[in-house]
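Can you keep this structure in mind? I'll have questions shortly.
Every protein chain except one is present and positioned as in the full complex.
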């Protein structure tokens, strides 16, 4: 991080840690269960709707979620200004109290930017970080490792590596993760490669050193069967109770209730794994009365046949849900 | 662009256009010849070395380049702060006077960010814009078109679309470009798909409406043969005279001098089309005494066998060059 | 099939079906359990070692396998002449008696070739067919469907579609399979896309209409958890008892024995899913004393560092196995 950048970021972000933060309480064993990757609600003028942030965060943890991730991809992090990011974290912290861990998504084009955001997250009381490789530049392992290590070292916060080679072009393999676990605060990994074999391979290489989270909604049951202990979830933004129940059932092994719930949920869960997942999940939220479909450009709200098709799918699922709930 | 973001950006960037800018002088016919995508020189602490920016810009146009692009990928734009971007443009403007057009690379994660940067570029006296699709998000054509149009509409500056599907994941086809040319200030396209057929296809669909620039150093001669009239160049940062000569010869058709120069230059020109092109081109600059190899993270300077190999290639080329120049 | 080709193929292959074949006994419910994709043993001069075929087939079913596939990819089908294919099927039929179903892999560059091979397989007493899309040509669905339907219609034999988009370039989706099940003798599908989500999707679209087999050794446990009822297996050629046990355990749900056996087996099972899987599996067979490592060109036996590495992996696993078996 350059001096000028560091000072630039510090001017904006850095605050003395709250006393209670000096002894971080989030640990490896806190990475368990369903953590929503929360969407970011916008007002009509596309400014952040902080009241809605607070309500949504509170509702999610009241429904049984065991943690919360703000500033993830689903939170449209790339479109948020630095100031907005801080204020969202502060709002979530307020909503959550210290009931469940608050995790900040850490991404960016440049290393100093990611480091500064991590420090800012610490300064506003986050418990954990979900760390991505750099955007755009697909470096070799030496470069990726340096970037990730800079972020892990920047704070004592409990950290998760987010591996999503399909969306971001950089793959961190189990063998490479083995080199990263020298960071004592690296506690978890979010697997979004889409290849179920990675869960087994992670356990083979790393044992229980890292908590394995599944990062794609439509392989959650299979991933739990293979050893995942947590879920960074998407559709949870509209269906928190159903998501928490699904995860619990998956942990208990095969059952008729699990099969039925998964069968009902799966067409919706698949919306989490396509490029327009943000638009789609926000649309589901809107249709169940828990948010607005508004997104920031370059994303645009769905329109035309695509909107029609998504709307039809959602309503058909809701209809079945009503019936089966009777 | 949201109101809050617009005002945020305006606070930082926006200035009243200089009077001479109200009548933009860069036109379609000014997109011709060799435009360096200038690297950004850093001091030891990785802050921008503005003196070096000025010297480098002046040297390049003194060597026959007919325009200059700042803030491109080669300029490590993703690692520059907004303030640095503005100051680099101002420095280049000062170095160039009004001898040749100054073009600003416009990229970003969010549409308002790109729009604000375009407006800022105008406010500091740039003549043209080189516009990229959004980083990271790979939208459909409706979304990509909206993003690009927002930028083209933001200023009256003469604009170039930069198409690089391999590096950025979004491909703008000739048919899609046909829809974009309703923007009267869209004057040029930089083709970096790596597929020579695109040059012919662009001419087929668009005739002479757009000036076609080749964006990959290692197909420059072939692209000129197919109809390209300009070159956004990389190795020019170390070899401006050679680059300008190569382009002139290519325009004159097959010759022994062209063949010999291309044959000598090609192993170096290929350094422009690999993921570490920034590190490699800055290394070449360092070895010819025209800059430093320093890069900002997440990029790291080359090391070990990779450095050795690059060094050997460069020296071998320089040695041949000396001999043939006798 | 052209007249000339049909007569050509009939001259070589076609025989009157045995009386007991007129009432095919293999049904959808027979597609269950572990079916080895048997390797083809060669003598020193690379001619087929039919005695070894017979011994190997007998050993496999004596170890608990519930079916046998000859002429699969693992059987180096592309290198076998038409005559050899027939003789291998006849040999297997003799070895198996009517204890378990014999399935013939049906592949080829041209549709008539595949049809003729299917008819020949019927004429020598096979119970089922494992049918691939055409080699090399990646047609659209209309063309792929026509090819597959020609093969399914050619005989009354119980048939499996083999879907392996990675190796063969054509993907048959669950929706497309829905169109194929109008063939009453299409009873099973072998899923080798490598995407565990396909198992769930197949059940969603097709219910229990087709028996789902997993076709990649290194996702067998996960696939059974997701609903697969059978396994076209590779390493079974060297470890039939272990493979059968693994499959049984997987069907019984999570257990310590399953976890331990899978953990031991997995590094070997992964050898089934790389381009040199034939060379690797035959090497494992050779090292456990159950076959030779010989392959036909264009495949060559492993050599140098690659051989050393594979040898080391195999011996390390065998060593552990011995110990744990004490």
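Order as written gives the chain letters A, B and C; numbering starts at 1 within each chain.
Going forward, contacts are C-beta pairs under 8 Å (C-beta built on N, C-alpha and C of every residue); 3 or more make two chains touch, one makes a residue touch a chain.
Quantities reported herein were computed from a predicted structural model and do not represent experimental measurements.
Put simply, the hidden chain is in touch with B, C once you look at the whole complex.
One chain of the complex is left out; on chain C, the residues touching it are 2-5, 8, 45-47, 78-79, 81, 83, 109-112, 133-140, 142-144, 146-147, 150, 168, 275-276, 296-300, 303. By the touch definition given at the top, chain B reaches the unshown chain through residues 194-197, 200, 204, 218-219, 221-222, 225-226, 253-254, 262-263, 266.
As a working rule, only the chains that are shown with their structure count from here on.
Chain contacts here run in a simple line, from one end chain through to the other with no loop closing. A rotation of 180 degrees, rounded to a multiple of 5, brings the CA atoms of chain B into register with those of chain C.
Every chain gets a centre from its CA atoms, and the centre nearest the mean of all protein CA atoms is that of A. Chain centres here are Cα averages; for chain A and chain B they lie 35 Å apart. Inter-chain spacing, taken between the CA centroids of chain B and chain C, is 54 Å. Multi-chain contact residues of chain C (touching two or more other chains): none found.
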